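For this view, one protein chain was removed and the others were kept in their places.
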Amino acid sequence: MAKGEREKAGNDVPAGGFVQLLTPDGERIESATTADGTTYTVDFTDEEYRELYRDLVTVRRLDAEAVALQRQGELGIWASLLGQEAAQVGSGRALRSQDMAFPTYREHGVLYCRGIDPIMPFGLFRGVDQGGWDPNEFRFNTYTIVIGSQTLHATGYAMGITMDGKTGSADGEAVIAYFGDGATSQGEVNESFVWSGVFNAPIVFFCQNNQYAISEPLERQTRVPLYQRAAGYGFPGVRVDGNDVLASYAVTKAALDNARNGQGPTLIEAYTYRMGAHTSSDDPTRYRISSEVEAWKAKDPIARLKAFLAKQKVAGDDFFGEVDDTAGKLALDLRERVLAMPDPQPVAMFDNVYPNDSPELIKQRKAFEDYQASFEGSGH
Amino acid sequence: MAKGEREKAGNDVPAGGFVQLLTPDGERIESATTADGTTYTVDFTDEEYRELYRDLVTVRRLDAEAVALQRQGELGIWASLLGQEAAQVGSGRALRSQDMAFPTYREHGVLYCRGIDPIMPFGLFRGVDQGGWDPNEFRFNTYTIVIGSQTLHATGYAMGITMDGKTGSADGEAVIAYFGDGATSQGEVNESFVWSGVFNAPIVFFCQNNQYAISEPLERQTRVPLYQRAAGYGFPGVRVDGNDVLASYAVTKAALDNARNGQGPTLIEAYTYRMGAHTSSDDPTRYRISSEVEAWKAKDPIARLKAFLAKQKVAGDDFFGEVDDTAGKLALDLRERVLAMPDPQPVAMFDNVYPNDSPELIKQRKAFEDYQASFEGSGH
Amino acid sequence: MAETINLGKALNHGLRRSLENDPKVVIMGEDVGKLGGVFRITDGLQKDFGENRVIDTPLAEAGIIGTAVGLAIRGYRPVCEIQFDGFVFPAYNQIVSQVAKMHYRSKGNVRLPIVIRIPFGGGIGAVEHHSESPEAYFSHTPGLKVVTCSNPADAYAMIQQAIASDDPIVFFEPKRRYWEKGEVDLDLPLDGAYPLHAARTARPGNDATLLAYGPMVKVALDAAAAAAEDGRDLEVIDLRSLSPIDYPVIFDSVKRTGRAIVVHEAPGNLGLGSEIAARITEECFYSLEAPVLRVTGYDIPYPAARAEEEYLPDLDRVLDAVDRSFGW
Partner (left out) sequence: MAETINLGKALNHGLRRSLENDPKVVIMGEDVGKLGGVFRITDGLQKDFGENRVIDTPLAEAGIIGTAVGLAIRGYRPVCEIQFDGFVFPAYNQIVSQVAKMHYRSKGNVRLPIVIRIPFGGGIGAVEHHSESPEAYFSHTPGLKVVTCSNPADAYAMIQQAIASDDPIVFFEPKRRYWEKGEVDLDLPLDGAYPLHAARTARPGNDATLLAYGPMVKVALDAAAAAAEDGRDLEVIDLRSLSPIDYPVIFDSVKRTGRAIVVHEAPGNLGLGSEIAARITEECFYSLEAPVLRVTGYDIPYPAARAEEEYLPDLDRVLDAVDRSFGW
């Protein structure tokens, strides 16, 4: 696998290389060709470049607001995407409206790119609900916390696409399943590879290798690059610079198009870095050194696109300022709406256990209501 | 991967080739070199060749006796190894005394090669017990019925070898884990690959690809050859002609030696065929055609070794006859001993639930005894 | 059209009708296609409905249930076969944390009309893992419904009702009764069928109440017949639904009889009998002439086949419990 067309890999390139179209210093690489002969490139208008930049800045800003809300006690927990904006925006923007995404708990950026109100996952993290929405309305499944489980759901959904005859053309549907480097160790994730291969499912496995599963570095999950896992299941694997929004877009789009055309699954390893803590409950200073974090700062996904836009005169300070302002306003709006989220009615916890409810549960709900009522006026 | 040194693969060779040292017509191939440059060969004395032949005939004969016993109602069920003798004897004889094996429910041939009384698993199949013996005494774990689970046990055991400092030399210990083609779909098996790679465990994964998981052909588990699964976990995979006892021996021995020397895991795919039913409960005519079975008959593991021995004048009819006779006597002896197996004492079902028993269980056992006693003399 | 068929065949007919009635119904599992399942419950279905409706899956139970979840999100109604009771555990994570919870998690936006068929229980002389009764693990799990049938007519109706229901349902099949015959009305309209989650009085009686389900209903009925010869008039209730349990029927009966005995194969400790006993005691405290007694498997792993007869509740053990109840 080659890093763009450059002969020698810089020290920002992992052994084995990856697909890169924009270097950390904002240099655009025309196209990148992998060992199997696939060539990736993008052909964006200036406006499109600018919108990608806006996406990156916005999702980072919203994420920062969530981190702040958590620190202020307004969220129970938050899983920050800091550092992974390019992987998420690149892949998220590569999705077509008919495609379906299965996220983990960290894909706020993808969610945003799907055009979904960014407040949606805050119910989960604030603890007012479990983050439920209608996956089919947004073509974006609910967040999945149990590591890896969603990859099987995605695979089954993709099998359904095939059964519905919705592959085999440029207008076909495809699925993208998100998961982390740690998740690749879970049996269920590997089963999803088995199934996808056997059923030639129209699915893209998008692994954000952010180098850590909580405190455990990648070496605890594998001793070879993760993208190589795919070949043993009969489909291609490709590693992309996950801090490069252009490459992330190009590789994901190609894989999705292959899937929708009936060519089956692809595993994408987006090589990136979790710049923040695993979640707000985590203290990364216990297990990683600051020089490592510093080194990755130099590969920042936003800075490189900004440098490129500036160098190419695609955008200037006015634009950058406006983007920051707009994102800031969005963030403040989000904050206000999060603070305004109503606490759940306790009795609502009995709702939606079953589509058809249950007489036993109805009785329990009633008893609960009576019990609650017994305190009324008692100052309880 | 090449089939021996022959330029062109015969039609008995699967796409992608395999390591073969003895052709179906008994032609000895001096050595076989795989794509990664590893060369396999064996250097057996005449006596060793003859003993391998004896093993093959014996395990087939004992298996046939078990099939007969089952038909006669003396066993509840039997999982026949017919057709897989070479894979089992080849790998089984490659084990050194210090090595540890983790079987499925079909490794009667390996068990025999470990020098274990072949009656041992009959407790399980007759239903008088659950097949329990001391894995550490025989360096052969109890049979495992839940598909794939033993691969993790084997991996853990192998990690223990490393922790005990018992690798890194020619006298090191190694583990072999047996499983089928169907098992490769189980999450747990893939997790054992993850773990073995990460911990560089001294383990050989020996997959007998007998082309079927009950009724399901290999295509239901994978669309690429199984041995290719290994690379994605960071260790070598090799496919061997599982109907060739010499190649099965050579490949297993090399892999075990690598493991004991500290070079980590290997996945071996022994390409073979389940000539009989999945178990005595199965009716394979429902899902496979007889011409397929016929084609595999021509690749019989015993016939080819016999042809080789005869052609090379390593053995003649006297020897072949004596081997048959001796195996037949062993089989009859086995039969008699199986028929003599005592039924379990019902109360013994309360034994060994816990190493330290439990007051609740002691009470239940007592109540059971009292209840049983209440029928005594009542003609019940 | 009423036919006398065995329980396994009744399930087969029920599955067929569900496949016919709703193109979204798909069957998936190990060996369910060409082979028709190791118990032939899906016999002939792949041939008639094709490989997209009756899917031979890779050998991975988590995969079966996990992909069924995805198919259900896509609008399908998967009917998953787990080959034997003891092989459901690789799928336990998907069942407990996804199948049971996704409707709740999604505030009702996601319905998972998944049926998980599990042949369960012993009495067939099998090796380890082939004779277990894991129903309590599922009944204890909010978000799942659990049912089981005891006779061909129920098997035929209940499997169709389970498939038609939007609730995720674990459907336990009493494997040792697969070959027992009974009359089945194959034209029975589903609307007219006895409600899926209702218990049924299998034999009315006044002196004590036997509560059983699945394979043990026959044992309870046999015991009641034997007791009748001794002049004891036992009521037998076939629970049918194990979650939720149809308690009103139970309480009515026990308030009349004053005595209850629960029978199941699963280990007694935290088996369904414990919950039923606790509930009966809560609701019928002053009616009880004796504590609710339980005739169950012992608290040991399922034993070797040649000991299973002594492990499994049988007529004698049920009658012994009846005696103990009357002697309290």
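By letter and in written order, the chains are A, B and C; residue numbering begins at 1 in each of them.
Please note the rule applied: a contact is a pair of C-beta atoms (placed from the backbone, for glycine too) under 8 Å apart; a residue touches a chain by one contact, two chains touch by 3 or more.
The structure displayed is predicted, hence computed values, not measured ones.
Counting contacts over the entire complex, the absent chain touches A, B, C. Contact with the omitted chain, checked across C:100, C:162, C:220 or C:318, is made by C:100. Touch with the chain omitted from the figure is made, among A:35, A:298, A:332 or A:349, by A:349.
Where chain C meets the missing chain, the touching residues are 86, 89-90, 92-93, 96-97, 100-101, 104-105, 128-129, 136-137, 139-140, 142-143, 243, 266-267, 269-275, 277-279, 281-282, 285, 290-294, 298-301, 328. By the touch rule set out above, chain B reaches the unshown chain at residues 129-137, 141-142, 146, 149, 151-161, 163-164, 187-188, 191-192, 194-195, 198, 351-356, 358-361. The omitted chain makes contact with chain A at the following residues, 76-77, 105, 123-130, 145-147, 182-183, 185-188, 213-216, 220-221, 281-282, 286-287, 343-344, 346, 348-350, 353, 360-361, 364, 368, 371-372, 375, 380.
Definition applied: only the chains that are shown with their structure count from here on.
When each chain is reduced to the average of its Cα atoms, A sits farthest from chain C. With centres set at the average Cα position, the gap from chain B to chain C is 37 Å.
Our note on geometry: chain A versus chain B, Cα centroid distance of 44 Å, whole angstroms. One inter-chain figure worth recording: chain A and chain C are separated by 41 Å, centre to centre, where each centre is the mean of the chain's CA atoms.
Shared interface positions of chain A, defined as residues touching 2 or more other chains, are 187-188, 191, 194, 198. Multi-chain contact residues of chain C (touching two or more other chains): 57-58, 60, 62-63, 90.
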